[in-house]
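The structure is given below, and queries will be raised subsequently.
The complex appears here minus one protein chain, its other protein chains still in place.
Letters are used for the chains, namely A and B, taken in the order the chains are written, and counting of residues starts over at 1 for each.
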Amino acid sequence: MAQTFSADSHDTAALSQRIEKRWALLMVSIIGLLVAVMIFTGLHWAMMPPSRVETIDPSTLHLSGEFVESNLGSAVEADGSVTVRVIGQQYSFTPQCLVVPAKTPIRFRVTSADVIHGMLITGTNINSMVEPGYISTFKTEFKQAGDHLMPCHEYCGAGHEAMWANVKVVDKDAFSKMAVNTRRLTCDL
Amino acid sequence: MISNKRLVLAHFWLAFAVFGLAILLGEWQMFIRSPLHGWLHNPDLYYRSVTAHGTVMGYVFPTLIAMGFGYAITELSLGQALIGRRWAWAGYVMIIVGSVAAVVPVALGLDSVLYTFYPPMIGNAFYYIGVVLVVLGSWIWVALMGINLQAWKRAHPGVAVPLPMFANVAAAYLWGWTAVGAALELLFQILPVALGFSNTINAGLARVLFSWTLHAIVYFWLMPAYIAFYTIVPRAIGGRLYSDTMARISFALFLVFSMPIGIHHLFADPQVGSGFKFIHSVFTAMVTVPTLLTVFTIGASVEIAARLRGGKGVFGWLKALPWDNPQMLALAFSFVMLGFGGAGGLINMSYQLDSTIHNTQWITGHFHLIFGGAVVIMYFAIAYDLWPHLTGRAMRDLGMIRMQLWLWFVGMIVTTFPWHYVGILGMPRRMAYYDYSAPGTSGEAISVIMSTMGGALLVVSAVLFLVILYRNHSASRVEPAPFTFSRAIHEPSSLPLALNGLGLWVGLMIALTITNYAYPIVQLMGLPDARVPAVFVGAK
């Protein structure tokens, strides 16, 4: 059968090139479609990975500014949204237990006091690196009440395996009641 | 004909020996953090093991394979003895010295920083120096590949560069340039701190520099496998390469698109702006193009083999393929794993979907499936194909070889599919142990046990592989037929300048590195605020 290839060498070469070109075009179109989907979700749901660059000195977080211990946790803002401030450190998040309202715009401000950490909240698409020297700012909204785990997902030293926090999403009303008594909310023990 | 058989064998054997040791560490890690074992009383042992496993499997093993295979390709495809044999041995020795220097402090617990370094954690300097030596040793190979090609071109003006050498040098240049990122991080950021000249480091900048290396290194790992797809498998199964030009274009595209995409590893990072993340996301989408072209070209080449063997029908020709041929089997397994792994990769590269799986066990599953599965199974195939030419002895254990490939394929699927699944559940990677009794994590236990079982199959397969290679050294002597690479249906008589050398593609690779990386790097370098205190690890 080998002779079939040499018979009309020029024609088969041209033919195979045409087929290849068609395949390549098809593949590039598929890639184009994928990129179009990314652009669509980026516009329609305003989805963007945590990318608001801001620097901070990790060794002085506890002295002043928004990451002092008494200012961590959930804060209700004037417009009704909630700002959640969290520190990652070897080997815990502070607060250890976050409490947030459902169906409310939430803005996270997270930074590290020592090494690189990461955080994800199970059952959601909240996922961010937590790096010393930088503040991670991102926005989200929890659809319904429920409990979630929040592990550190980046190796941060010998105690990394124990760095798990909890997130409690509560009804808006329940949250408002809790917010009456205190300016910064957590569900730490 | 290979004239430097000892050089090639030395590289392959060292590569497979360290691979054999590192796979044991990998399986140990899977076992001790599974529900089959209680919580490890010294979690640092786990992190030492991860550091060693990653360093060996990520840096030492594939680099040695690429080097050994590269030396063999140079002599086999160019038909000339390797220029710079002494330098090649010097590079080999540097890799040995570097590996020992790196692994000893890791074993002592002085460098549990993982192979991704993670400053501001800083360990003992010898680990980093060892890694630098491994890279320097491999750069000797990069230079030798370029020198050998140039010498051949001077002696053969106007003749088409053989495809295997074209691809091999593409791999070398890709590695030469992509290693620069990690080298900059090690030399200018980490080592000054590890050696005591500084106490602070910009961790965000370090991550950007590492991402320069971290993704393109994957394509460097992949190159030997793709070279085998194009230049060994079609010949071994009695077919022809469908298109020589398409093969060259694929390798050229790898060179261009592997580099400017590393920031997709940093989608969740706070130190890189969204604009650059999106650009890297688009370019990552483009790097699938050469793989998709390869799937077509190799699929067509395989069909040619089937039809030459009398295969008929739209799909009927599949039956006519030589399924008992290890090369055929390895290729099929590789493609299946590449397909699944690639599909997962499309999720990782997506600017938005990444957030559901970033840094979970999904990622571990993904790169084990692609690298450990699709790529390493082709390393096996390369070894099986080359070995008789290196030892001058017959490779007769075909049954064992098939068994070994099957075990690797099944083992890898069983290992990585559950990993993907628990990743979606939100199981973070790289933890020394998990509490499987907690309400939020108990569903993961069974999947983790399955992975561990799959890992055991991989260990058995690896042992079998080493036994097969070892037995060959005492098999009966044969005079193997001269080694040949696949022939294309239309062998190129003359090529456009762009496809007969790598100048254009290397130029584009560097240009895109500048457009996609220069601003983030320069900008972060100019942020003195972002220098943070080092955190020294290791027992005192």
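One rule holds for everything that comes next: contacts are C-beta pairs under 8 Å (C-beta built on N, C-alpha and C of every residue); 3 or more make two chains touch, one makes a residue touch a chain.
Note that in this section contacts and distances are computed from a predicted model.
K.L.:
Pick, from "C-type cytochrome", "Sugar ABC transporter permease", "NADH-quinone oxidoreductase subunit F" or "Peptide/nickel transport system substrate-binding protein", the protein name that UniProt gives for the chain of this complex that is not shown.
P.N.:
"C-type cytochrome"
K.L.:
Which of these touches the unseen chain: B:Val60, B:Ile401 or B:Val537?
P.N.:
B:Val537
K.L.:
So which of A:Gln17, A:Ser92, A:Thr140 or A:Ser176 would be touching the chain we can't see?
P.N.:
Going through A:Gln17, A:Ser92, A:Thr140 or A:Ser176 one by one, A:Ser92 is the residue touching the chain not shown.
K.L.:
Sort through B:Val272, B:Val302 or B:Met427 and give me the one touching the missing partner chain.
P.N.:
Missing-chain contact among the listed residues: B:Val272.
K.L.:
Even though one chain is hidden, which residues of chain A still touch it in the full complex?
P.N.:
39, 42-44, 46, 48, 51-55, 59-63, 65-72, 75-79, 83, 87, 89-92, 94-96, 109, 113-114, 135, 137, 157-159, 161-165, 183-184, 188-189
K.L.:
If the hidden chain were put back, which residues of chain B would touch it?
P.N.:
On the chain B side, contact with the omitted chain comes from 39-44, 109, 112, 199, 256, 271-279, 282-283, 286, 431, 433-435, 438, 441, 496-499, 501, 503-504, 507-508, 511-512, 515-516, 519-520, 523, 527, 529, 533-540.
The criterion applied here is as follows: only the chains that are shown with their structure count from here on.
K.L.:
How far is the middle of chain A from the middle of chain B, if each middle is the mean of its Cα atoms, in Å?
P.N.:
28
K.L.:
Report the residues of chain A in contact with chain B in the complex, numbered from low to high.
P.N.:
1-2, 5, 9, 12-13, 16-17, 20, 23-24, 27-28, 30-31, 34-35, 38, 41-42, 47-59, 90, 114-116, 118, 120-123, 125-137, 147-149, 151-161
K.L.:
Where on chain B does chain A make contact in their complex?
P.N.:
On the chain B side, the touching residues are 43-44, 46-47, 50, 112, 114, 118, 120-121, 202-204, 207, 240, 242-243, 245-246, 266-274, 277-278, 281-282, 285-286, 288-289, 292-293, 296-297, 300, 307-308, 310, 346, 350-352, 354-356, 358-360, 425-426, 428-434, 438, 440-441, 489-490, 527, 529-533, 535, 537.
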